[in-house]
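Here the complex is missing a single protein chain, while all its other protein chains stay put.
Then we have chain A:
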Amino acid sequence: MITTTTPMEGAIMKLPYLRAVCRNPNFTNRNSTSLRWRSQSWPLHVSASAASIFPLVDDPKLGPGSLGHITRSDFPILHQEINGSKLVYLDNAATSQKPTAVIKSLQNYYEAYNSNVHRGIHYLSAKATDEYESARQKVANFINAGAREIIFTRNATEAINLVAYSWGLSNLKPGDEIITTIAEHHSAIVPWQIVAQKTGAVLKFVNLTEDEVPDVGQLRDILSRRTKLLVMHHVSNMLASVLPMDEVISWAHDVGAKVLVDACQSVPHMVVDVKNLDTDFLVGSSHKMCGPTGVGFLYGKSEILSGMPPFLGGGEMIADVYLDHSTYAEPPSRFEAGTPAIGEAIGLGAAIDYLSEIGMQQIHDYEMELGSYLYDHLSSVSDVRIYGPAPSQTVKRAALCSFNVKDVHPTDIATFLDQQHGVAIRSGHHCAQPLHRHLGISSSARASLHFYNTKDDVDRFIEALKDTIDFFTSFK
């Protein structure tokens, strides 16, 4: 494995940190036989003296022994140069990088037991089926659901569309209300526009507060018996706001509405428990949580899924097919027509193993620290405007910052950061055009972190940004 940590860094910090990790496993695989990432991270650096050095570290949370420093070596892609500079990857809200464990699981599937699932009698098929269903169980454990409540989809967008076309078309009628926010990802708006047009239901939007957070107060006010569905993100991919979904869901249930939570930006970064939330539906995306692309998942309460018609017709989702009609399989098979993304689902399972071995609370705590560091330093750069709530004792932001620099287009910033500094950030509307319109902008830049980022990454980004601003300012 390629690693950029020096032997001294590894020796100094890796061992003590892992003690903390071991104390805090999260949800899945609590009896995991080994912490693979641990052994990958410091095979040569552990020594008796290493632990004793730990107290000398100035900043144990963000310093050389941080979670980011330890886990970086598990991500081969991070150890390369882009345009002559060491890569700094800060586009994690778009997609995350994959640890070696996930890459190997994919390779192993295709090398050792690639076969179609659920229908073969032979060894490979049985093995593939076991691993595929095991991945479903891992997803279920990860969010504290039952395995039959997890439906594999191509991505979170398809999961939302599944609910829209299946539950939405069969449960909504003219005058019913679907409530969502202006800060949703397009994939949580467009399907409901289509369903509203088809059913005569009314789509209502919650605005932002002055603090640039979706206004849950306004939401509470407009909830009524006409409300049949609430569609909301858990964590905003642009504002970095974290919504109190447990409260919001209870308000919705009080008026008899169902709730769909877009958890694409929360599940990869924090503990998410569908039973505690009591949500009816929740969607997530594999590729944002260190898993492969091409697979996502829908969680739905069993009793709701059982009453929903199929979304797509085909193989796998039927019980019996006659020439004039068919009977459908029980969930989750009912909603998984055709051959699924088998290897990718198994890779998602491997990603969940990896995340769980670290511990989601551990990941969240570290990202909060690093996210605050990013916010503080970015907000200190002149002419930078960061969107979303200002952090405080009570307001916690996710580890990302969408921002603009006065008189410099975000795409120009992103281009220069990439070309000149090897820093990867996002520019554009981040699939949230209504939100950008509300903020009076057409686009923004976004730096988003994951647990394998380090304080050094943030420092390099800030310095590179300053240089970028200087560059564009120099010829105005």
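FYI, a residue touches a chain if its C-beta (ideal position, glycine included) is under 8 Å from a C-beta of that chain, and two chains touch if they have at least 3 such contacts; residues count from 1.
Just so we're on the same page, contacts and distances are computed from a predicted model.
A.B. asks: So which of "Exoribonuclease phosphorolytic domain-containing protein", "Fe-S metabolism associated domain-containing protein", "proteasome endopeptidase complex" or "Ubiquitin-like-conjugating enzyme ATG10" is the UniProt name of the chain that got left out?
C.D. replies: "Fe-S metabolism associated domain-containing protein"
A.B. asks: Among A:Asn171, A:Gln193, A:Thr293 or A:Gln420, which residue is in touch with the absent chain?
C.D. replies: Checking each option in A:Asn171, A:Gln193, A:Thr293 or A:Gln420, the one touching the absent chain turns out to be A:Gln420.
A.B. asks: Out of A:Thr180, A:Ser286 or A:Ser443, which is the one that touches the chain we can't see?
C.D. replies: Considering all chains, including the one not shown, the answer is A:Ser443.
A.B. asks: Would you indicate which residue among A:Glu133, A:Asp365 or A:Glu463 is in contact with the undisplayed chain?
C.D. replies: Residue touching the absent chain, from the options given: A:Glu463.
A.B. asks: Determine and list the chain A residues touching the chain excluded from the picture.
C.D. replies: 83, 409, 411-412, 415-416, 418-421, 427-429, 442-443, 460, 463-464, 466-467, 470-472, 474-476
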